[in-house]
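Have a look at this one.
Of the protein chains in this complex, one is absent; all others appear in place.
By letter and in written order, the chains are A and B; residue numbering begins at 1 in each of them.
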Amino acid sequence: MKYTFYLTIILAAFWLLLSGHYTPFILACGAVSVALTVFLSLRMRVVDEESQPVYLGGNVIGYWLWLIKEITLANIDVCKRIWSPRLDISPTVVCLKASQKTPFGVMVYANSITITPGTICIDVDGNNLEVHALTWSAAEDLLGGEMDKRISALEI
Amino acid sequence: MIIDALDIVTAICLALGCFLGISGGVGIYRLPDFYTRMHATSVTDSACAFLILFGLMLQSGFSLVTVKLGFILLFMVLSSPTAAHALAKTAVQFGIEPLLGREDKR
Partner (left out) sequence: MYAATSLAILVVMGLSLVRAVLGPTAFDRVMAVNMFGTKTVLLIAVMGFLTGRPDFLDIAMVYALVNFLSTIAVLRFFERRCQDNDQRTEEQ
């Protein structure tokens, strides 16, 4: 029920953003299309916690700021390695254990790994992640487990 | 005066974004195999898109245009890791072996 409500709010906001015209007839059309989309999603049984893409709660802002810092550092590192004449890379595959309790937390962890340049999550099986890293030092940073700890602190 | 400062910040953001984009474009040539090339596209998807859209956002001021740019940014941030993960996972299932490489000197 909660997720149906979130989905409706998100769809309505998206419709309002795209439309730009606010006469009663067009607003009614928008309401009908949102209702139809929610009805179809409920029939397809895809309305669960994944339909709430932006997780709010805990120290999310702090986590985003930390993630942006990490992404910036990783970008600088990968760019340096691309432009360096010797192509200083050492592709590595490592296995990680995610300490989050819910599948949603594991999803956030895997997505955070993937969005950071230099590391890509290539397989998720329960709590075990398989990660391909461009360099051994990037893999070492992940094995240190700071990102894991921060995401675990996010879900209470 | 304020407009000038905004223009300069926008120009810096756009220039950095272009540089990162071209780095990614060169990266998909220089890097040796499929999985390492994915890291190069990851560079262009995250920071390049962020910097260019942020630079445009500064120019548009507070309006519906800013909200739309923010929405494009949000959608790209959400969708690019999903696409990258799906691509890598399917490649593993298809049996493409990652190239495992030499030591790097920090």
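Quick note on the criterion: a contact is a pair of C-beta atoms (placed from the backbone, for glycine too) under 8 Å apart; a residue touches a chain by one contact, two chains touch by 3 or more.
As the structure is a computational prediction, the values presented were derived from the model and not from experiment.
**Q** For the chain omitted from this view, which of the shown chains does it touch?
**A** When the full complex is considered, the omitted chain touches B.
**Q** What is the set of subunit B residues that contact the non-displayed chain in the whole complex?
**A** Subunit B touches the missing chain through residues 7, 10-11, 14, 17-18, 21-22, 24-26, 28-29, 34, 37-38, 41, 44-45, 48-49, 52-53, 56, 59-60, 65, 68-69, 71-72, 75-76, 79-80, 82-83, 86-87, 90-91, 93-94, 96.
Here is the rule we use: only the chains that are shown with their structure count from here on.
**Q** Can you list the subunit A residues touching subunit B in their complex?
**A** 14, 17, 20, 53-54, 71-72, 75, 78-79, 82-83, 87-93, 110-111, 114-123, 132, 134-137
**Q** Please output the residues of subunit B touching subunit A within their complex, sorted ascending.
**A** 20, 23-24, 26-27, 30-31, 33, 35-36, 38-40, 42-43, 46-47, 64, 67-68, 71, 74, 77-78, 80-82, 84-85, 88-89, 91-92, 98-106
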